[in-house]
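What you see is the complex with one protein chain gone and the rest in place.
We call the chains A and B, going by the order they appear; numbering starts again at 1 in every chain.
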Amino acid sequence: MSEAILDIPLNATNPVEPFLRMDRMPHIWCPGCGIGTTVNCFTRALESSKLDLNKVAIVSGIGCTGRVAGYAKLDSFHTTHGRAIPFATGLKLSNPELQVVVYSGDGDLFAIGGNHFIHAARRNMDIKVICVNNLTYAMTGGQTGPATPAEVISATSPYGVFEPSFNLVQLAEAAGASYVARWTTFHVKQLSRSMEEVLHKKGFCFIEVLSPCPTLYQRRNKMGDGLDAMKFYKQVSKVRHGAPTSECALTKAGEIVVGKFVDRDRPDYLELLNHQMKETLGDRYATPEVTCSEG
Amino acid sequence: MHADPKGVLTGVHFLDGDHACCEGTLAAGARFAAGYPITPSTEVVERFAWRIPTIGGIFIQMEDELAASIAIQGAVWGGAKAFTVTSGPGFSLMMEHIGYAAITETPCVFVNVQRGGPSTGLPTLPAQADMMQARWGSHGDYSIIALCPNSPQECFDLTITGFNLAEEFRVPVMMMLDECVGHMTEKVIIPESDRIAITPRRFTHKSPEEFRLFEPTEDLVPDMVKAGDGYRFHVTGLTHDERGYPSMNVETQDRLVRRMQDKLKPFSNGRALFEAVNLDDAEVVVVSYGITSRVAQRATQMARAQGVRAGIFRLISAWPFPEQHIRDIAGHVKAFVVPELNLGQMVHEVERHAAGRAKVISVPHAGGTVHKPEVIMQAILEAAR
Partner (left out) sequence: MAKGQVAITVERCKGCGFCVEFCPTHVLALSSAFNSKGYHPPHVVAGEKCSGCDLCGMYCPDFAIFGARNAR
């Protein structure tokens, strides 16, 4: 975080504000929701990454986390449910100098969006995916999602979830992601650092952030409020960098393994494309110039 | 501006409609395509995949039509001219994103090479049964432009028109081909690139502070922008105000959906694309489009030989429907005859706008092949009685 030495008067600006559409505040998230916390970490990461923010684009799907795109002061896209990743694919391929970040939730990215997630990871598409996992479909009232652990009560599992849930970090690794990490909203410093790392890493990068949904998940399961969730994260999280992702499954009240699990270098989609084309076409290959002019 | 010569395959060719359509996209300046294989449309993107690496652009085969239909929109906002290609089942899957393109006013092109339906239907055989779907397929109130080529030459020419209209009106355009037009091989003349007029993207000249991504100009269409130029704009599928910010209230909704409809009103009259043949003395007018119009042409010749004054009003822009033209014609003809490769779709529009002033006779066909000219001729003769 910033090392500025300054004397702050009481009307000084919160360092997160230059990165937000302040004309849209206050945001819609509930008291104790962790999405805003992840946004703080993201803005710190943007700042310390020293990227030209005119070249960072953010793409969200639908859901509470999906609203992040609307609040971030970047070229931002609030797309359809589950389809942030293919939108981001088109955006990146047409304008490769953009750093494209997908910021969406567990249901959006892994239920309806699951197919797109695995293919973008398989292709090692150069996009950064930040998944705020509050273990539920929050916006629509707290229904079961693919990440909701067993035995949890939800709006569509009033007698308790019995389906096995996804281990998102294992799925990401298996699909081919170049970078896989998990943190919680308690781990603000580590999360910021991970976000900064992926902003400088080529390839498909995935960060899962566990975050409280006090209004629905916590309340229905008598787990207290947002602060209780944060204390729970602090209590049961274990940092295990490099742990096998198969050992990182989440349960209702058990240990949460956090850390960086995968960090590998693979050629990304555009590198593979260019390489193949140059090999087969030689001089006849025209480097893609996809952006149209205004005439 | 004129076409970029890199994408123009100038010359006299012998191509099928799918291939000609692909050449049309390249001549129009499309440098990004995303697709998913589906008969009988696949050749459009197969050719694009083969041609684009030596022109300079990208084709990506996505994992499904849902992905393809939104990847092209991501590419548009990154600054590209982009399109996707499909047939009935894929068109159905793309509907949500056609609506997204409409409300976000994303200029892009969707090519539907129609085949027998519903569902898997007749993958290799023609139909024209997606016409209403092209207009109404997504949820909510929105408008699109739909063009119907009736030859490989038109597959080339009208695809360029489609891209131009998409840019002019900031709207998704549906190219409604059919399997017959897509798979028939005819002469296609591709002119020199400086003879091909291209409508450039209407990028704004305003500064980031002044510019509002959804603030209409005089023609009710807002100017465009692309990511990476410092505009820090927002695009959302939620009902939004002129800044593009979600504004989910009654007034904003009314203003937005009405403007999106009104901006295309010129197509109901002055901007409509059509072909009129022998209308001056016509007592019966055949309204047709796509491959059926080729059969209708023969049928009207046969009817004329039998003494019936038959004329043709061929829909080239089927949506928005050229209602004023139908209203005008209805005033001085006995009847409209509407042959279609479906059980009656565009005929309802003709009926509605004829408003009882002329008879309207549907000549339906469930699809799989084209009408016999005799069938349409018979309908014309009966209409004239």
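The rule we apply is simple: a contact is a pair of C-beta atoms (placed from the backbone, for glycine too) under 8 Å apart; a residue touches a chain by one contact, two chains touch by 3 or more.
As the structure is a computational prediction, the values presented were derived from the model and not from experiment.
> Can you list the shown chains that the hidden chain touches?
Per the contact definition above, the missing chain touches A.
> From the list A:Lys231, A:Arg264 or A:Arg284, which touches the chain that is not on show?
A:Lys231
> Name, in rising order, the residues on chain A that touch the hidden chain in the full complex.
These residues of chain A touch the chain that is not shown: 1-2, 4-8, 10-12, 14-17, 20, 25-27, 29-37, 39-41, 44, 185-186, 188-189, 192, 225-227, 230-231.
Assume only the chains that are shown with their structure count from here on.
> How about chain B: which of its residues touch chain A in the complex?
1, 6, 29, 31-32, 34, 53-58, 60, 62-64, 66-68, 70-82, 96-97, 100, 198, 200-203, 226-238, 245-246
> Could you list, by residue number, the parts of chain A that touch chain B in their complex?
Against chain B, the touching part of chain A is residues 21, 24, 54-55, 57, 59, 69-70, 73-80, 82-83, 86-95, 97-98, 115-116, 119, 273, 277, 281, 284-295.
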